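Note that one protein chain of the assembly has been removed; the remaining protein chains are unaltered in position.
To keep things simple, chains are lettered A and B as they appear, and every chain counts its residues starting from 1.
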Amino acid sequence: MGRIRVGVLTISDRASAGEYQDASGPLLQRMVTGLLGGEVELAVTIPDELDAIRDKLLEWVGSDRMDLILTTGGTGFAPRDVTPEATRQVIERETPGLAEAMRLASLEVTPFAMLSRGVAGIRGRVLIVNLPGSPKAARENLNAILPALSHGLELLAGGGTDAGHQYRPNKDRI
Amino acid sequence: MGRIRVGVLTISDRASAGEYQDASGPLLQRMVTGLLGGEVELAVTIPDELDAIRDKLLEWVGSDRMDLILTTGGTGFAPRDVTPEATRQVIERETPGLAEAMRLASLEVTPFAMLSRGVAGIRGRVLIVNLPGSPKAARENLNAILPALSHGLELLAGGGTDAGHQYRPNKDRI
Partner (left out) sequence: MGRIRVGVLTISDRASAGEYQDASGPLLQRMVTGLLGGEVELAVTIPDELDAIRDKLLEWVGSDRMDLILTTGGTGFAPRDVTPEATRQVIERETPGLAEAMRLASLEVTPFAMLSRGVAGIRGRVLIVNLPGSPKAARENLNAILPALSHGLELLAGGGTDAGHQYRPNKDRI
């Protein structure tokens, strides 16, 4: 596949209202370009509203402009943290190993990592990954899945399930 | 928030029938008081019946008397172990990181930890956590989440999702 096309969705009431300068979105954009070798198609900030999050994810998946959507924010215990619930309404095939690997890596830094409720999953040919809202935690989480992310996106873009049995040895690992 | 108000729900056919002395419930009550700095509002024993478990959880959540409900028992492979299924019918927002962290810590003690099917999640402002039925495993599991539990409950009680971006640095981790 060509360069990975990425959407970055910041989910935050206060950033959306202009009361807070979003730092995680710009950080993720830099990581997408610098570490993942991808390009940022769109970066948008919306409030912590389940319907708004779900609709934006559906719009982006339907646009055929993205291979990967990274969300940041709304994954915690606060009453308005509903990013995982909105994401679950959108994904067709959950990818629990990504969420587990992110929390596992983050747990080595802080026990508060176990409070992250982020999910990850696929709709059509698009992978959606929930990252925490703080820049530091978002970076840690994305770093945790970088070693496998490109390969997963190749498989997702690729075609039949068994195409790799002979020609893509790494596919055999999955 | 003030002291954490806790309900302890022992789920066991035999303890409920008086054939077995529940040890996990009393142990959890002592841990809530001594380690979590909370107070036990109610401690009840019921049989392994899905409807009874679900209804008791709903009753306790609706009572506005609890911030946290700890269940013990019914999380294993036996045919009548249905605590996770009842809990799933009650929670609105799953907190998978708590269940993962408990199994991860318990796996260091015994491979049988992977047989625990416990879930954790939030309904309204109440966190519900399934613990195993044996005193030893229940204690291990609760110990595994203690370092993050109070903070999670504060966020849950607290208010808007972004309230903590400036004033509660730890919220940024989630």
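To be clear about the criterion, contacts are C-beta pairs under 8 Å (C-beta built on N, C-alpha and C of every residue); 3 or more make two chains touch, one makes a residue touch a chain.
Quantities reported herein were computed from a predicted structural model and do not represent experimental measurements.
When the full complex is taken into account, the listed residue touching the unshown chain is B:Ser134, out of B:Gln89, B:Ser134 or B:Ser150. What chain B contributes to its contact with the hidden chain is residues 12-15, 20, 48, 73-82, 84-85, 99-100, 103-104, 107, 110-117, 119, 132-137. Residue-level contact of chain A with the missing chain is found at 92-98, 100-101, 104, 122, 125, 127, 145, 147-148, 151-153, 155-156, 158-166, 170-174.
Assume only the chains that are shown with their structure count from here on.
With centres set at the average Cα position, the gap from chain A to chain B is 29 Å.
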